[in-house]
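Just dropping this structure here.
Every protein chain but one is kept in place in this view of the complex.
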């Protein structure tokens, strides 16, 4: 039984606590922490009882806590991560690893120096059956080398606090991690194209956007990011290879004939769309705890994502092709 | 140029006249006939001018008329057909051949006796691209012998004049002809199953119905006939064979994402669904005129359809499996 | 933690033991039993250690065993069930409840008499996401009353020990349970139509078969049962209602473009197709243990299935419409 402490008891935090308590095998939530104590207490109840902290550092250093979940806001991740590395405790950290590439690098250096693989990042799409099926098809060799990816990340609507860079940091960040993993390559450059803006957007948000990524082997990726598309939460991914094209399955719903139409449902909620992936990634993190390995996205992947995101945000501004320059991948992460 | 006379200038008649005049190569409408003279005159105008008759017999005997279209109501077909056979003129006759199996047999006997292949029946589905593709797949041999067919003939709604037997004579009559042609076999027995009646029907109409047909080789066919289905004009056909199953393509429409749905249109009008088939069957009849052959459904097929329809209507009443007993197929039609 | 004893350590038994041990929350396998002791020992190892029995009765009466899984061959279920009822222990029993309707009735009477809801039957399709989505659509009221169901149960191939009645008892038995649950009605009559036999069958097996069921409200169901279809394990279900038609989603796989085709995979293994349903039904049985309720298929459903199966086997022989006559549903099961 892995005893877990959860830092950050907001929306995502409570969701993970319920998951760890009711669905995941082999883990127990023994402690929770939130700057907002009331929230931490509610979370403790969801866990069927747990120690309540208001300082994540205290939770991390609690000897009863064997492993730590970090689900506080992005800006608060770095401190908790460095503390957890210092305490030698295994971590599941919700994306992003940290809010700057610099902080990500700090965390990577600290983890490498510790000599222990401790950090798994919450990029759950790597565990989504749809993406897994595509990766298996790619690895079968039946379709040759991948050359082009066409993707969409469409969302029904966002509020007025959502601005242009958030399309990278909050939305496309998932594609940033998933797609290079899918084709097993590294990014080299980024470009963002700004089409005509939808009438449903507002002055601080260019929507939709077309984000282009190029990998070192020359695989070219286009991602349509459309956060006020109105019609649904619609994630697509097609990989065009030398011997065929592979398109990710859409979520399965019944086919309905009514009103001169045959139609199937499109999800409107990302938590419905990736429901199973959240469960699978956490179960995988728990299952690998005994061996002390990280099977999923690592801190290094978090660093790569941060550098790539920075290049995309720069490209949003410049309209140019921006290089993506990362440090050399440490042996530790190979 | 084939000079055609059209008997029956109602809905279908005018439709065929426009077709012959504007779309079909190598044919001209030179005469029209209708008991309702005003209708015949309107039809003549659609043909860009044509002789007007009120008696089909006169049209048939007009030396300028080389070939005859029969588009009068079903009960009026027999006389015109026998007259045309007597005059040795080529005929395109809208379904049904005649309203009784007995009359159908009379016509078959007369045509055989004449020694000339004159009559093509308007069962247009044999020319529909969807069905043609299925037949080609069957004939390729790649899928082995056909064993089972699952079909639907769904229609949005019918009026209060539409009664239970019309589900056979007016609606399923198309499946009756098309399906035995598709699998190249003859019917042996019929059964009709009456489910719970839809609230949209009325006292004189059991709707939906499940019509079962068995062929001599043992191919079993189920046809769901649902004439008040509300949602559209929805024709389906799946052939289950020893080595695979073949499902007829649905009409192609764009795929639309809107309102949390991805959907495509279902036709609501049978004339839209089979638009091209009407053109193709008539062009084929004109093209074969010079050679004096009939490539499409023959009077014999009309007779087979009538006998099968009678068995189905009997089965509607009895709830039993009713035999389908036809005369021996004359050499003339082999 | 529910302590479970498993009777029957063959293919399905080991599968359930692994499930209970590794996937299911809140249950532990503490005892296993098999007439074949070696198999029971292997099964005990899969459970991470468990008591080994060769007599199911001893396992049932073991005070450490709180609940019993019956996964022995069908003919052995009755005795174990009666023993478990006598011992007042909760049961998960793989289908069939028993091999005769008479034995099913005995079990139903015994369970009712005990006053305790103890038995859940392993008809897992009620927990399959595909069927659940269809049932939700039906219950929404948006589509009106169900009138007709079109279903297929296709399997790639079976061995020479598989005979005509097994198409009912072993294969269609799942549709027998699932479909009446789907439309919330009871069966009234059965008919079986035997088409031409596939070249891939053998003398003791008529394959394919069309099984027709009619419910008391008049809903008519056709099930194509084709156990040597060659091409895959292909389960379909379409419900035609007054205001629309609902077709169950097919399992989701990527769409592949290669060799002048766009294609998706069809499962070939029923355990892959219904993988999640097995997990969900067992978790549900465990979750309801504390409250002592049965949320899933009951012994009464097992009895209904047995009577329906008998009628279908009779119909296979007679070619007639056979009545399905069940006893009055006891209050206990309402």
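Which chain is which? They are A, B and C, in the order written, and residues in each are numbered from 1.
In this section, contacts are C-beta pairs under 8 Å (C-beta built on N, C-alpha and C of every residue); 3 or more make two chains touch, one makes a residue touch a chain.
What you see is a predicted model, and the numbers here were worked out from it, not measured in a lab.
The undisplayed chain touches these shown chains across the complete complex, A, B, C. Residue-wise, the contact with the chain that is not shown comes from A:218, picked out of A:11, A:218, A:292 or A:323. Although one chain is hidden here, its contacts on chain C can still be listed: residues 156, 230-232, 234, 250, 257-268. Although one chain is hidden here, its contacts on chain A can still be listed: residues 144-145, 147-148, 150, 193-200, 208, 210, 212, 214, 217-220, 222, 224, 226, 229-231, 240, 242-245. In the full complex, chain B makes contact with the omitted chain through residues 22-23, 25, 129-130, 133-134, 137, 142-143, 243-259, 264.
In this section, only the chains that are shown with their structure count from here on.
The most central chain, judged by the distance from its Cα centroid to the centroid of all protein Cα atoms shown, is C. Of all chains, A has its CA centroid at the greatest distance from the CA centroid of chain B. If you average the CA atoms of chain B and of chain C, the two centres end up 44 Å from each other. Touching two or more other chains at once are residues 250, 257-259, 264 of chain A.
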